[in-house]
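Just one protein chain is left out here, and the rest sit where they should.
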Amino acid sequence: MTGSRPLAQRGLRRLRVRVGVALRDLPALVLALPFLFVAGYTLLAAFTPTAQLNRGELGQFTLENFRLAWASADFPRLYLNTALFVFGLLLVQVFTVTTAGFALAQLKVRGQNALFYLVLAQLFLPPSALILPNFLTVNRLGLTDTLSALALPYVASATGAFLLRQGFLQVPRELLEAALVDGATPWQILTRVLLPLVRPQLAAFALVSLVYHWNEFLWPLVVIQSPEKRVLSLGFASFARSAESGMEWGLIAAGAILVALPMVLAFLLFQRAFVEAFARSGLKG
Amino acid sequence: MLRLAAAVLTALGLALGQQTVITFYYPVGVAGPLARFIEGYVRDFERQNPGIRVNTVFGGNYEENQAKVVAAIKAGNPPDTAILLSQQLYTLLSLDAIEPFDPYLAKDPELKRAVQDFFPAFMMNSTLDGKVYSLPFQRSTPILYYNKEAFREAGLDPERPPTTWDELVEYAKRLTKRDAQGRVVRYGVAIPTEDRSTWLLEGLVIQAGGLLYDPAGRGCKVLVDTEPVRKAMQFKADLARKHGVSPEGVIAWGTTPGDFAAGKVAMIYHSTGSLGFIRNNARFPFGTAFQPKLVRYGVPTGGANFYLFKGSDPGKREATLRFIKFMTSPELQARWSIDSGYVAARRSSWNLPLMREYVRQWPQALTAREQLAYAKAELPVYNLQQVKDIIAEAEQAVVLGRKEVREATREAQRRVDEALRPFCR
Partner (left out) sequence: MAWHRPLPFLLPTLVFLLAFTYLPFLIAAWQGVPALGSLAQRENANALRVTLLYTLLTVPLSVALGLLAALAVEGTSRLRLLVRTLVFHPVILPTVAFAAVFLYLLNPLGPLQGVLRLLGLQNPLGDPLGAFLAVVLIGVLKDAGLYMLYYLAGLQALPKELLEAARVDGAGRVATFLRVTLPLLSPTTFFVAIMATLGALRNVDHIFVLTKGGPVGATDHLLYRVYVLGFEYFHFPQAGALTLVLLTALTTLALLAMPRLEKGVHYDG
């Protein structure tokens, strides 16, 4: 009898601690709700026949929506075009942002250098705001309706340049000086000595660039005319909007999943890398 | 995998100079099952014409498809053929982008027969100054769909749909059902207000005795500030705001067939092209009927036609024509109609055994054909999209009660005239 009291008390305290923990997690749970709801419904809708969805029923499992979505757009081609665009662009960007970051790391600024600001200001002048003038330029160059035209406005990237600049600034001075003494040219220093050291920054930039451009919609909408040159977001948008008949919800959900799947898979596999990359890309890393 | 193989074969064929590849670019809005049918037709065509390979692609919805084609023309890179709204004739002419079919009609008796066999209503938007500029493919008219079960429940005769606007309102009142708290569980009627189209409004205007344009105006005279247009807009607004038989606000085009199929609305105005969707989704018997009249029956025709673009090479043009003939043949139009609900555009399609059997099973499909006798051409005008946007916005403002109808039509008329000025001097 005497022994059971402290036990009960301990149990009570444990319970209280548990309730406390749960309470402290409550905001997180509440916060998760809308996101869970949206994601959950997308999944449910994708596997439910549209007729049932329209009656507000869920349940009967089907893969038909995916089969139809796959048949409704040339997905292999859409994936291929998107991959060509984002990886091709990334390849060019690796060159431009590394060189630019390297140059910026050496500019002694403190507010006087116009070049520094010229690059920095691009953060505020996103290409999507410039669709009209950039379309006219691309048109003048005879490049409308090409995947290369999609990439052009993004070749120079202030985000990338400043990310890399930070990487370069972290490299110890002595290392550079030693290389200089050895008679290396700046190009050799950049490619042989520095590049391996900024790999984390480069990787972070690569991830952000891939995600951002994978999801790109407005600029491709302006530039691409031929259906066979479409990227995923365009292919999807054209069947998410109805012209004459009713909305096929199941199909739209299945299409959304097909479009997002590669990125979602990559995200689930490399979650930490994604989160770090995005956190860094905010300039203040 | 198959597609990849097909692409490789195409490339091989091209290298050997054996195959002509044409791109067929169609705007069947929501992909859905329609895509599968079209793919099937194209397979059949290719089987019959081994020298031709057809590259089929969704072009997006009508507006999007149009914008893309115009952009391609402006960039000096026109397609061989495209399916665009029949009412785009003037816009395409103003770009000097299309050619008439007449030279080919003279040489090709099959094509000539086709032109004579299309329903005249579907050719109204195709001809100008005696020349044929486009051939019908996916054509439709708006009709009235109604829920027979709901009719029975409300004590209405399911074989007697409303025939006048007044009757429509009266029926809708009886069909509107509320629960114990007074919330509506079923609306009587829904007439969508489309985002960027004037199609359904045009029907109401015709029924009110008017027409949204002057047929002699050569694409330059739009008649918005007129009594029939005002009556049409007011009628639509009153359904919700005065009679309470229709959902409030702007009713979305895309969700309306779903609402109907789910039994939440007892009558809807929608395209015949939605017949397939409703057949597959509704679990109650439904009927189709002419849209009720105020002073006369009438609807605009709708949908899209094949156009021929300038600057296509002769080999491709030949292949394209062959493809167009196939897609507009009586047999294929019948199949397409049965599969989708679009109206078979050839009169002879309706005599085929296939079609007779279908109509016996689904007499609902006949409504659209019979209504064609009262159909008018759909608004044909220069600068089409901007004109439609202006009118649609005025209509929305009236439906939402934001504007008094007289003010809305007057302002829309002024803006439409302004939008047409650069094209019409």
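Which chain is which? They are A and B, in the order written, and residues in each are numbered from 1.
Basically, contacts are C-beta pairs under 8 Å (C-beta built on N, C-alpha and C of every residue); 3 or more make two chains touch, one makes a residue touch a chain.
No experiment lies behind these values; they were computed from the predicted model shown.
**Q** Of B:296, B:402 or B:421, which sits in contact with the chain we cannot see?
**A** Only one listed residue reaches the unshown chain, and that is B:402.
**Q** Which of these, A:31, A:63 or A:91, touches the one chain of the complex that we don't see?
**A** Final answer for the missing-chain contact: A:31.
**Q** Would you mind spotting which of A:147, A:206 or A:221 touches the chain that isn't drawn?
**A** Missing-chain contact among the listed residues: A:221.
**Q** With the full complex in mind, choose from A:12, A:63, A:129 or A:175 the residue touching the hidden chain.
**A** Result: among the candidates, A:129 touches the missing chain.
**Q** In the whole complex, not just what's shown, which of A:96, A:148 or A:226 touches the removed chain?
**A** Answer from the full complex: A:96 touches the omitted chain.
**Q** Which chain A residues touch the hidden chain?
**A** Residues 25, 27-32, 34-36, 38-39, 41-42, 45, 53-54, 56, 95-97, 99-100, 102-104, 106-111, 115-137, 152-153, 155-157, 161-162, 165-166, 169-170, 180, 186, 190, 211, 214-215, 217-218, 221-222, 232-233, 236-237, 240-241, 247, 249, 252-253, 255-257, 259-260, 263-264, 267, 271, 274-275, 278-279, 282-285 of chain A touch the chain that is not shown.
**Q** Given the full complex, what residues of chain B touch the hidden partner chain?
**A** Residues 63, 67, 70-71, 74, 183, 193, 195-196, 247-252, 255, 258-259, 262, 264, 383, 385-386, 389, 393, 396-397, 400, 402 of chain B touch the chain that is not shown.
Keep this in mind: only the chains that are shown with their structure count from here on.
**Q** Rounded to a whole Å, what is the gap between the Cα centroids of chain A and chain B?
**A** Inter-chain centre distance comes to 39 Å.
**Q** Please name which positions on chain B make contact with chain A in the complex.
**A** 3-4, 23, 25, 27-36, 39, 55, 57-62, 64, 68-69, 71-72, 75, 77, 140, 253-259, 261-263, 271, 273-274, 276-278, 280-281, 283, 302-303, 341
**Q** With touch defined as at the start, can you tell me which chain A residues reach chain B in the complex?
**A** Listed in rising order, the residues of chain A that touch chain B are 50-51, 54-56, 68-69, 71-74, 76-77, 139, 144-145, 225-228, 235, 237-239, 241-249, 251, 255.
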